[in-house]
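The complex is shown incomplete by one protein chain, all other protein chains being positioned as in the whole.
By letter and in written order, the chains are A, B and C; residue numbering begins at 1 in each of them.
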Amino acid sequence: MVRIDAAAYACRWQGVAPSAKGLFALAGIVAAWISRSPGVLALLALMSALATLAGARVPLRTYFAVALAPLGFLSLSCLTMVLTPATGGGWQWTPSLLPKVSVIALRSLAVMTAVLGLMLTTPMPDLLLLLRRLRAPELLLDMMALSYRMLFVLRQAWDEGSTAQAARLGHRGWRQSWRSMGLLAGQMAVQVWQRASALQAAADARAWQGSLRFLPASFPNARREVALALLAGAMLLALALGDWLWA
Amino acid sequence: MHIMEGFLPPAHALGWAAVSAPFLAWGLRSMRRGLQAHPERRMLLGVAAAFAFLLSALKLPSVTGSCSHPTGVGLGALLFGPAAMVPVGFVVLLFQALLLAHGGLTTLGANVFSMAIVGPFVSYGVFRAVAALGLSRSVAVFLAACLGDLATYVTTSAQLAFAFPDPVGGIGASFTKFAGIFALTQLPIAISEGLLTVLVVNAMARF
Amino acid sequence: MNMLIELDAVAHTFADGSPGLSGCSLALAGGRRHALLGANGAGKTTLLQHLNGLLRPSEGLLRWQGQAYDYGRAGLSELRRRVGMVFQNPDRQLFSALVEEDVSFGPLNLGLDEATVRARVASALDAVGLGGFGRRPVHHLSFGQKKRVCIAGVLAMEPEVLLLDEPMAGLDAPMQAELETLLDRLAGRGVTIVLSTHDIDFAWRWADEIHMMAAGRCIASTSAVQLPAQLDALRTAGQQPPLALALHAELVARGVLPFGAAPRSVDAVLAALRAQPVTELSGEIQL
Partner (left out) sequence: MNMLIELDAVAHTFADGSPGLSGCSLALAGGRRHALLGANGAGKTTLLQHLNGLLRPSEGLLRWQGQAYDYGRAGLSELRRRVGMVFQNPDRQLFSALVEEDVSFGPLNLGLDEATVRARVASALDAVGLGGFGRRPVHHLSFGQKKRVCIAGVLAMEPEVLLLDEPMAGLDAPMQAELETLLDRLAGRGVTIVLSTHDIDFAWRWADEIHMMAAGRCIASTSAVQLPAQLDALRTAGQQPPLALALHAELVARGVLPFGAAPRSVDAVLAALRAQPVTELSGEIQL
């Protein structure tokens, strides 16, 4: 959680309008959905990854660390798909399915790299701003804004509590670990109500009117950035459309 | 268990989003109605969503030495009811996709269906049913969280089977394959989730 | 003197039946620095929360410039614009991820237009010395910086009265000095400041007016210069006399320091000592 969040604040595209980055990612997703040939899908994935790594200067290490878990899922699922029921019961390895499965895997990769490009370069408050502009329900936005802030507060509370437990041998063995986690989670669950009422008091003290309203960030170069994103996105889509028509 | 970004074909990704959307709208509507009577609950929902996310990012110690992540939706369903858990679960899943790269934006609809709709409703139903049978609270909580987790995983396996039917054995065989492979990781998680939820509820009851 | 806020026999009982305040009468003059002094649990926070209407008295009355508090929706909004409050723990009052978003929360609630809000946010952040920090996420800040964001969030509403609950808690000496400078600057601009503290030496050093509390009661109010005459009340509030005061009295009694206004800190006593010429007496004893 900290890795992706920190990368988004540190990258070179941090101040770029979220609408531009959102449009580019959307183009990447749609292009991946349209394309059919493995070569073009691989090219799309490569272009999205390159934009993130070379354009936004997200460190390669971060990128791979973040992609590792989804890649695990992908390999396990693809392995599953090339197994078919054998005639005499049991399962057999079916190499003839490989081309089809590899297209699924590459499409998944192309979509994933497009979304990674968005999330590794856009801090959450900007994403929420984008959602607000897309008319997401206000209640949902309030919940997201508040819970994003509280994530870090609760995370710190959890780490401190867990360290204090370790100092009293609370993680000595797995039995102790289970008991400690149960106690800590229980105590923090009770605190959820206290924290909520403290936040409520703090909001009331600043003349709360019933919803969490914040000043939207301004992106002075938004127009130019959106135009560039549209151009780049159109390139991806053209590539995909060509593939769809002629493949 | 989350379906990764981009893994579902477009028709399935959009289809599941369309299936989940009315549930989300219904959850938000019932939430809004609650907020009219208790405006201060707005903060509570935000903090609760953050707490659910925190629980879902925990690494649980397990007997085999490997680590697993609970979903936390069982606990949430018991505390806040299944209707509130649809929007809360939606926020948690969106954050998991954006901050942890677990699940994805294109697969959000499918994941919301399995984890924020099926899971909480099963948990809540099981808890009600077991409690009605007069069994102890711990048993009810354990079964609710554990079966809610299993229902989520069965749903995910079905979603995958539906999207990628086996060329020989069809959807049934595909389901068997996905359910079988992911059982290795999901069974211990379901049991862990049940245990942790019991410990948390017991700890809470003492305050 | 113009009395901005008055409490008239205010009592408060919490929902769980525990007593918070009893029979508190107090007058807060505008443009002054007020310290509420008392041990932990004396009712300081409860009193502060009455001043901006977060809590309502179970008995008694509060007045703003002679008018009884209006707890209606509009009245409360107006009151909270005028009387801003900074809580003790920043993690329990900052609810937005970005510094400028959080600071903008109050002004937006006042219904100001975007340009005004933007200007106010910028000047509030400047005032607390966090000029370029608007786009920083709150979770990347240190404790002291978060505290200053909290203060900026209130300043952006341009309140006439600023309440601070134990503002020095958790800050080390350099950060405390910084915050004191900030409070001095605000007081210089005419903002009335009311803060709670359990540190008599800080209260003595900083405040114009000291209000002592013990067990939910407002036991005495005095201008700081009159504090030496109120040592009994101070003792009831569980406090020793300020060290600087005691030292100064002793040194004056011994003729080491000239008679005069008591210095506000031990550092000031030390400075006064250093400013005195060394008397011939010292030579004899130093041998």
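A few notes on this one:
Operating definition for what follows: a contact is a pair of C-beta atoms (placed from the backbone, for glycine too) under 8 Å apart; a residue touches a chain by one contact, two chains touch by 3 or more.
Not measured: the values here are computed from a predicted model.
Here one chain is not drawn; of C:Asp184, C:Asp232 or C:Glu250, the residue touching it is C:Glu250. Residue-wise, the contact with the chain that is not shown comes from C:Ala39, picked out of C:Ala39, C:Leu76, C:Ala122 or C:Ala215. Within the set A:Ser108, A:Gln165 or A:Gln200, the residue that contacts the chain not displayed is A:Gln165. As for the chain not pictured, it touches chain C at residues 39-41, 142-144, 169-175, 198-200, 238-240, 243, 246-247, 250-256, 258-259, 266-267, 269-270, 273-274, 276, 278-279, 281-286. Chain B meets the missing chain through residues 203, 206-207.
If you put the missing chain back, the residues of chain A touching it would be 2, 6, 157, 160-161, 163-170, 172, 176, 183-184, 186-187.
Just so we're on the same page, only the chains that are shown with their structure count from here on.
When the C-beta contacts at A-C and at A-B are tallied, the pair with the greater total is A-B. Measuring from the averaged C-alpha position of chain B to that of chain C gives a distance of 48 Å.
For chain C, the set of residues that touch two or more other chains comprises 95. For chain A, the set of residues that touch two or more other chains comprises 5, 124, 145-146, 148-150, 153, 195, 199, 203, 212.
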